[in-house]
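A single structure is presented below for examination.
Removed from the display is one protein chain of the complex; every other protein chain stays in position.
Naming follows writing order (A, B and C), and every chain is counted from residue 1.
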């Protein structure tokens, strides 16, 4: 991911140092397991782990791996050689990587990193949820116009839209957690997945040490539908992020202006139009959503590997796993900031409610007419006729209804229908579904 | 979906008659709820439901809706008018659709159909799983060459690949069930989702009657990340279907020929090459997988609707919901048939195991050398050196090892390493993870 | 494609009868070529073609093919048998399909149909272009607010947006024509593409008769990047269609209401909100664009077929070729109708221009200040300061500028800057680039 969209946490997580450290942990835990099985002298793993703690794998180490890879053309071989050099511990060198295949290390480590990346994303998502809950509660009883097809429909609670995003992200949270569980598997099963050179006990131990479960059936690699599920969860998250972004971008239009993303002191909206406050943060989120959808396709194409594995997935994953998790993390953090500083123009909410001169209460009138005993078609005709007139002549809908001789609803009874309050009567019931 | 890929069940499920019937059920159950609330005379719903049972909505009905839609340009309005005409029951006509918005009916019915479509898919998937289990058990102890990068790696159990597909489809089953739960919501919340004209009790009742849960927060429509999750689950299923197809297509290559999809009597493989048995069924599944991935993108783009809803998702869903569920159902059924008749050439499994003249046992030799006490690098050098010679000169690997003065492993000890059996020693442990 | 989105022309073009007819033409033209080469008795092709003219292949024929395919499991074999039966001409039967491979017929015919489908699309596109040109000319000098980020920017010509769509579709026209040329190839090169059983002269003749060019290198099939290019051109067209749809949907928002898609007599906007005129046609186009993007992925995945061909592309193409061309045709026709009846509210154009109380002229003021000799930063500060005040206090920007002691531009000189006309001064130059 380009530096502009990297968060410090994700940059650290996906750094070479972090990857190598995780590889080294897998190797060390495998040694532990071999020690327990009596196949390797006791104490080697502890020495390696101590060493890793004392002298973390740094840029110099990464460079040494790169040099060795230039010669060997194999990243894991280069890594193990570099690790042996770096420990300077010949005995460790003799047993390191015993019985393992590269994928045992690489795939297991990658899953461990993905689980951590999803933790970061889930944490940021919870922050977004806090803001949405706050906004939902803050504007619970604030009437606002509801819009369908971009056209005014009926009054509703302004807070409800935040609650709807809260509900949507709640589903994302579920999906992300399940995806995290799906990807949370370790695998040390050898070159064709049958534990030919390493017994399942080693895998079980390494999994436990990394907080993962053993992959029940690997074929040199973890099956890639697991990764596909992660990317699908992120693409769905992205699409919900876009939903929020599109809503708020609409609300920030000059003609609507019910809300606005925060604008920092000193920030320049445009190099030539100083009055403009543009929802550039939200537009950025829309772009992030596109990226997140774009990363899913390659991940799905990665699933049908040849036989026990081919390595076509690897280049894809080197790009899309860091990029997609980083884009999601960045986008959530940015949204959190936008929600935290969101400006709401309550007077404009009121102005927009009145913009259609009462037409938004037409369904209310229709139902009242039907309840008065008119057949549906007739009631509908009365409402439609006067609504059209009001619209075309730019005068109050209610006034036309008053004048319509076929309309039995007049005066106070009619006036009472032109009120946003009744539209909020079930809002509490909806909030209650979310414990709010 | 083109008729060629329609299954009878899915064709029926997504037919206009079936849709209209489901719409009519939603309307009838809503009437029931209104009756219980005392807003509508008792007995109307029962009359409507009885009528629907006596005289199912047929092609003539669908045609009448089409005529009325030509006039009204609104499918639900056309439908309710046609339904009133068709019942010939004026009182029903008066209360039908009371307080409802089109989406209340359309979205709820669509979800009910999707739940059924997923039931069909899950049933077919279980059939596939039975076949895979059978094949996994049948070939559990049959040695076969494992391949990575398309190149011979090490021996493994031939049955294990079927078990790996079984495991993958097990995850699909989980994802499909969760997606089914996700989409299993009914919604009758009115034009902007706040129950302005219809209390939540109506929704609760309709949901219960359809075997669905109430949507906790709708905005005239059910949020579209639910549909996205369904399509994502289907795209993942498709990619696993492709994984099976690609594996079996590889096995059917002339040079490999370890398995073959069934070839029916009278079937013509090619109009000009009569000897050919082509894996056309499996290739078809590969294409189906591409379609299933293709349908996901539009479903994800459907999520960010404008405000309380726009209708851009509708045209997409009219196509992708039937097409994707039908493609999945068809592909599963076809795979089931292929697996049921799969021909396995056991002699070719043996032939291919021996194709590299023992090179596939190199890791076995390497590990034995290390266990004998050689340093890893040295052991590796011995193995690599002799393996390369064997490969280049086309003679047995073992013979070269025998001649290598630096190799301490000779005779019986060496010979014992050239045996597929040890590679199967943990196979039972793997099967046990699946209760097999 | 579902019937709702089929156009009569595309339904006909992609019908089974139309496909079979095109297959029969390929077979007949191949016979002609063989006759010219002296390999087949003279007159057979003419007899077959006459027969095809006298008695077109109908539903009965299609049914007979289906029956035979049930037995043979091979569509082309079934077709040739049915064709021989149907002609009742034994001599034709003896030579029909001589030297040909199924793909020779199927792929060539499919390309011929695709060329025709693209002709239909191009014709409809020209109709759209006529409407766009008309609207561009009609509103060439009509000032309207330009918006960036959804926020008012500066005045512009209302017609310019139609011209921008005209320009975009002009590029689509180029892409579609090139794609049509790319796909316009015939191929009769035998089972592995080397003309083993049919000399290149046959291909050349059939190509000429169908108005196609010979494929220079086929491998039993036409290379699939050609089809990919067609689908890419359609996806780009779809995305431009969406661009128009999104613009007009924005203009139809209640708060903006500068334009509105036509609303037919009798049409029902909503079953419960009679005042609403919703841009449902435009929203439908947005959905169509998503479908068109969705069809591209499978077509791109079709390109890497195995060796001389596998048939995985076939199921994909049976769906996406008719569906994508039909969706494009339908969408263009629908857009054409919308543009033909587009309602423009000129008074609202004016109202919206004044909505920001002069802030949209800020760049004009900024430039005038710089031209007056102020340093850019200082001029910017003056503009920004007063613009912000105007915005916050809801009073005219110009009034604040008048009061600002640091602003050297006052009175008439200042007033002259608050005029949309200068923004249109280069509009003619832009139109001239399109010969308008």
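Simple rule for what comes next: contacts are C-beta pairs under 8 Å (C-beta built on N, C-alpha and C of every residue); 3 or more make two chains touch, one makes a residue touch a chain.
Only a predicted model underlies this, so the values are computations on that prediction, with no experimental measurement involved.
The chain not shown here is touched by just one of A:76, A:145 or A:163, and that residue is A:76.
Across the entire complex, the residue among C:207, C:300, C:342 or C:401 in touch with the chain not shown is C:300. In the complete assembly, the contact with the undisplayed chain comes from C:228, out of C:228, C:279, C:322 or C:358. The missing chain lies against subunit C, touching residues 93-94, 96-99, 146-150, 153-157, 160-161, 163-164, 167-168, 171-172, 175, 178, 182, 190-197, 199-200, 216-217, 219-220, 223, 225-226, 228-229, 232, 235-236, 239-240, 242-243, 245-247, 250, 286, 289, 293, 296-297, 300-301, 303-311, 363-364, 367, 370, 375-376, 422-427, 429-430, 433-434.
Subunit B residues in contact with the hidden partner, per the touch definition given at the top, are 147-154, 249-250, 252-256, 270, 272-280, 283, 297, 301, 352, 355-356, 359-360, 362-363, 366, 380, 383-384, 387-388, 390-391, 397.
Counting the whole complex, the residues of subunit A in touch with the unshown chain are 1-2, 4-5, 71-74, 76-77, 80, 97, 100-102, 190-191, 197, 249, 264, 266-273, 278, 280, 283-284, 286-288, 290-291, 293-298, 301-302, 306, 310-316, 318-320, 322-323.
Keep in mind that, in the parts below, only the chains that are shown with their structure count from here on.
The mean-CA centres of subunit B and subunit C are about 32 angstrom from one another, to the nearest whole unit.
Subunit A and subunit B have centres, each the mean of its CA atoms, that are 24 Å apart. Shown for subunit B are the residues that touch two or more other chains, namely 97, 190-191, 197, 286, 293, 296-297, 301, 306, 310-311.
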